[in-house]
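Excluded from the complex is one protein chain; the other protein chains are retained at their positions.
A, B and C are the chain letters, set down in written order, and residue numbers restart from 1 in every chain.
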Amino acid sequence: MAEKTNSDFEPNIVAFLCNWCSYAGADLAGTSRIEYPPNVRIIRVMCSGRVNPLFIMNALQQGADGVLISGCYPGDCHYMQGNYYARRRFNLMRNFLEYLGVEPERVRMSWVSASDGIRWKEVIEEVTEGVKTVGPMDKFKRRQLNW
Amino acid sequence: MAVKKLSKEKMGDVLAELGKFRLIAPAKSDEVVIFKEIQDPGEVFLDYGNSTVPPKKMVFPQTETLFRFQVGKPELAEKNVEEEGTTVIFGLRPCDARAMSIVDKLFGWDYDDPYYQKRRELTTLVGMACVEPPSINCFCTSVGGSPFGTEGLDMMLTDLSDDNYLVRALTEKGEKLQETLADYLGDAGDRDEKKAEELASQAEDKIKRSIDPGGIPDKLPQLWEHELWKRVSDSCLGCGICTFLCPTCHCFDIQDEVEETGEGRRARMWDSCMFSEYTVHASGHNPRPTRKERTRNRINHKYSYYPERFDVIACVGCGRCINLCPVNIDILDILEQVVEA
Amino acid sequence: MNEKPKIGVYVCHCGTNIAATVNVEEVAEFAGTLPDVTVSRNYSYMCSDPGQALISDDIKELGLNRVVVASCSPRMHEPTFRKSIDSADLNPFYLEMANIREQCSWVHADPIAATEKAKRIVEAAVVKARRLEALEQGEVDVEPACLIIGAGIAGIQAALDIGDAGFKVYLVEKSPTVGGHMAQLDKTFPTLDCSACILTPKMVDVANHPNIELLTYSQVEEISGYVGNFDVRVRKKSRFIDMDKCTGCGDCASACRLAGRIPNEFDEGIGMRGAAYLPFPQAVPAVYTIDKDRCLMLTKGKCGDSPKCKDACQADAIDFEIEDEVLDFKVGTIIVATGYDVFDARLKPEYAYGVYDNVVTALEFERLVNAAGPSEGKIVMLERGKKKKKKKDEEPEEPKHPKSIAFIQCVGSRDKSVGNEYCSRVCCMYTAKLAHLAIDKIPGVDVTVFYMDVRAFGKGFEEFYDRVRREGVKYIRGNPSEIFKHGDKLVVKAEDTLTSTPLEHEADMVVLSVGLVPRGDNREIIDMLKLSQSSDLFYMEAHPKLRPVDTATDGIYLAGVCQGPKDIPDAVSQAKGAAAAAMIPMASGKVKMEAQTAVVDEATCRGCGFCVEICPFSAIELVEVNRMGWPVKVASVNAALCKGCGSCVAGCLSGSIQQRSFKDNQILPQIKVLGVK
Partner (left out) sequence: MVDLSKLREIAGEVISRDDVRELIGYRPGTYGFRTRPAFVYEPGEVDQLIYTPACVNNLATYITLEEKLPVPRGQEPDTRKVAVMVKGCDSRALVQQLEEKAYDRERILILGIPCTGVVDMAKVEARFPGILETGEISLEGDKFVLSFDGKSEKVAKEELLAEKCRRCRYPTPLVYDQLLDDEVKRFAEDDYSDIEELEKRSGEEKWAYWEEKFSRCIRCYSCRNVCPMCYCEDCVLDRLRPQWMRRSVDTSENTAFHVARAYHLAGRCIQCGECQRVCPVDIPLMELNRKFYKDVEELFDYEPGTETEAEPLLSTFKVDDSQEYIM
């Protein structure tokens, strides 16, 4: 573990954001010039309900060190229910990956509203910090183009 | 070359010595015995019946890169099998060794498969005679093999049921290997050889299942539309157990794995004629639309097409497909029905 | 994908907004090395006219078929760039934006890290762009007609507003008259204006309005379709009285053999009616109805020698052969205004409602105080069940007035034990109103109100509450635990929680201020319109704050208490809001459909219906198709209903349903390039 907590390690985190709350919240963080770590790469979807939990597995397999799904707070979903479905699916996949030995710090979900740029920054900081403590994803990462 | 003897105590040293090559030997993964590349001689597990997955995967890997490419560029980087180095497969059973010599015919037939052939050339096969038949479903003796058969092997070890193995080099490769191991080998006597012969004949007697395949290759084409195919395949699940675990099955699919950057590799990987998509055409048409046609193909391939082309049945009687079929589809049962039909 | 992708990448400086942190030249250069990228440029302001021209010129001259703009958030300028590539005759959905401003340059200070991140964002956009597909944003025509279900005050108001605006309205009411609960009320709080006086003119208006087709005694049976194009089937139940001939004279009702023997629903069962009846004198339409479940002719086929009503009717309006009428029509929008039920006080057995005659519900009390009610406005002690024994020639006993009345608030509201956590919002005020009326009508009466809290939040409410207290109404803070009888008196057992004193309060009559609950027959409407319910089981609005009159389904709106308890002004306001919302698509005549909708691959769909269950908009249904001669069920998306959330996609196991522009094969490559770093 010692070498993993290397402070030089800059994790690569793939995030799935719903268009209406979290993506807007991340935009607001930008408009408000709130600085946060550059480790998160965002994929925009219309609703967190679109996020197939197998995306998490896929991202980790491709080499992402962590995955974040972010949607509207319960009750605020633009499509009324999508985030509830997302939450259910996430709960199962998160626990399952933990069961396989994937550190739960790598598999995160958050609610971030469109009006909360500060919270977006805090989420990113927390997720980035968490992934840093567990180090690079090395468990079932795909070997690129092996012979 | 003289027949030698190896004291069981020295097996560890022999395996360590073999470690200077790429050593493949049976090892346990949990309770499952599989051939794998040995890093530490302690991993080798010789007290086994037969491996679940046949050692064919060591010469015909389940997934094998053929070459790498960059989309839009003509240059290819071909796989260099040579780099894998001299390989010793240690402890394989006579049926599996014989299977390799059967598959060799295919990979050297209308097209010399350089990957396979190179790997075979680099590989020395050290067999372990079956003093006890590994499974109730062994029937090697019905299809031209034997528990002590040497076909395909470069060297054979026989557990003399005392503290020694009888070691017999069978080919030039085997002799070379024997030289390498000379320090650990003693001379075998007539008594030892006699003992081995005795064990061999006892082993043959212990094989309980059999079939007379004599007329089958000629008969199969006549049974093409026979109702038995539907009946024997009714319960088939279409999984790949019987083919993937067959030491002679050798079908493969070729796939390109391409990154978004355009870098890619072309690889071949095992395929199974029992999979529903095996023969699906790009149009969506499938000439073998149901399990009936697929099961018929599997039997025909082994017992008709292969003998027709290569004069040998592509089945070595290892019994794996019978042991592991989830629904007890039994190749001997099918063959009996063929005989009776 | 037929044609080979030719992608143009445009990296925007946004003045220094991006360029100060992100090395835009480097990003553009990097983008140029990516497969299928034909051209990669950087420019100071991509959204400016020359910036947009750069793109459209390249589309024309270089034959670009995909465009990636790396600039600000797509929430900002996606429409802008879609338009500009549309103007260059490229499908506007061939655009992918890379957000390197809000989510990169503005939030990172380190130019190296920011530039690196920008490259990744652009690369992900490029790999997605490579797989983008052309989409068409459809439009549908809107039928300029509105169906309003329920003709209580909310339905009536919405109908009048829409009718006045010039659109056709079908106003469907289940009972024989319009008016709903408001018609049952005597006075309205806090102004004490007479309910009938303000309501009946509106009832007459809806009946006479040239644009409103009033369908009373009718039920919606089927609704299909989507915004702009709903097909509606309504069953107009037979009244067995020809509506055109009936003069409303009432001869049939007086003649009916069962006259005075059937509890009148409108009077909450306190008053009686016959099988031929008008619910109340001001009913609209003023047409009598024969109750087919009670009428002797209709239930037994025989009514003495001949039905007396038919004999009595001079207009010859009665015809026992009249059948239900089924009407089919098309509407563009629907307003649901189905109202409520009052809480069934029997569910609080400790209050002995149904056991003691003079434990009454507030609505029953309302009928008693109503001058047009069964007691002609006199508050009288009830002798339930005794009525039938009354001999014809016997002089009616002089009714007795209660000398003391106790009110109990929050019966069935704010009460987890009966599953209703919510406040019904009207009980505090109608209790105050009824208490006031009691004092007004029975001189010297003792009126005591048991309450948990008094919520007097509306305009004039607190003042009114203050007034009734000054009039002598006693308020005791405490939720009674039991009502029992002591001699002739009812005893309310409670604790005054302000003084922590247990008390037993005697009263002649106890009025239960029952709450409002969702209608017991809600299910039909919910299934037909696929409405959602909030946790209180009232219909759920699309958004509690910003879309309070909309439902999840476009073109369907909510008005009145069916969405949640509210008083008359709130119900009317919401009705007006729903009417305005419903008129938007009708006035514009067209609605734009979502383009990034779900689409089903019928060949692989296994018809499990997971997506059907998931869809919050009921946009998916299972349909039978022929798969090589086999009838199989597959999902089918109604693009007019689909809002493009993609929840169904993530719930599909066979990958057979995909969301346009967010397909698995468009997202997975993004994950890949972002995952690899």
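The rule we apply is simple: a residue touches a chain if its C-beta (ideal position, glycine included) is under 8 Å from a C-beta of that chain, and two chains touch if they have at least 3 such contacts.
Not measured: the values here are computed from a predicted model.
Put simply, the hidden chain is in touch with A, B, C once you look at the whole complex.
The hidden chain makes contact, of the residues C:113, C:456, C:526 or C:608, with C:608. Within the complete assembly, residues 53-54, 57-58, 61, 74-75, 81, 84-85, 87-104, 108-111, 123, 126-127, 139-143, 146 of chain A touch the chain that is not shown. Take chain B: the residues that touch the chain left off the picture are 29-32, 34, 52-53, 62-63, 136-137, 208-209, 231, 234-235, 237-241, 244-245, 253, 255, 257, 267, 269-270, 272, 275-277, 289-291, 322, 324, 326-330, 332-333. Contacts to the hidden chain, counted on chain C, fall at residues 535, 603-604, 606-614, 622, 627-631, 633, 651, 653-655, 663-665, 668.
Here, only the chains that are shown with their structure count from here on.
Averaged Cα coordinates give chain A a centre that lies 36 Å from the centre of chain C. Chain A and chain B have Cα centroids lying 46 Å from one another.
Separating the centre of chain B from that of chain C, both taken as means of CA atoms, is a distance of 69 Å. For chain B, residues touching at least two other chains, in rising order: 259.
For chain A, the set of residues touching two or more other chains reads 144. Only residues 71-72, 259-262 of chain B touch chain C when the two sit together in their complex. Contacts from chain C toward chain A in the complex involve residues 73-76, 99, 101-104, 106-110, 113-114, 116-117, 120-121, 124, 532, 540, 542, 544, 552, 596, 614, 616-617, 643-647, 649-651, 659, 662, 664, 667-668, 670-672, 674-677. Considering their complex, residues 34-35, 123, 127, 669, 672-673, 676 of chain C touch chain B.
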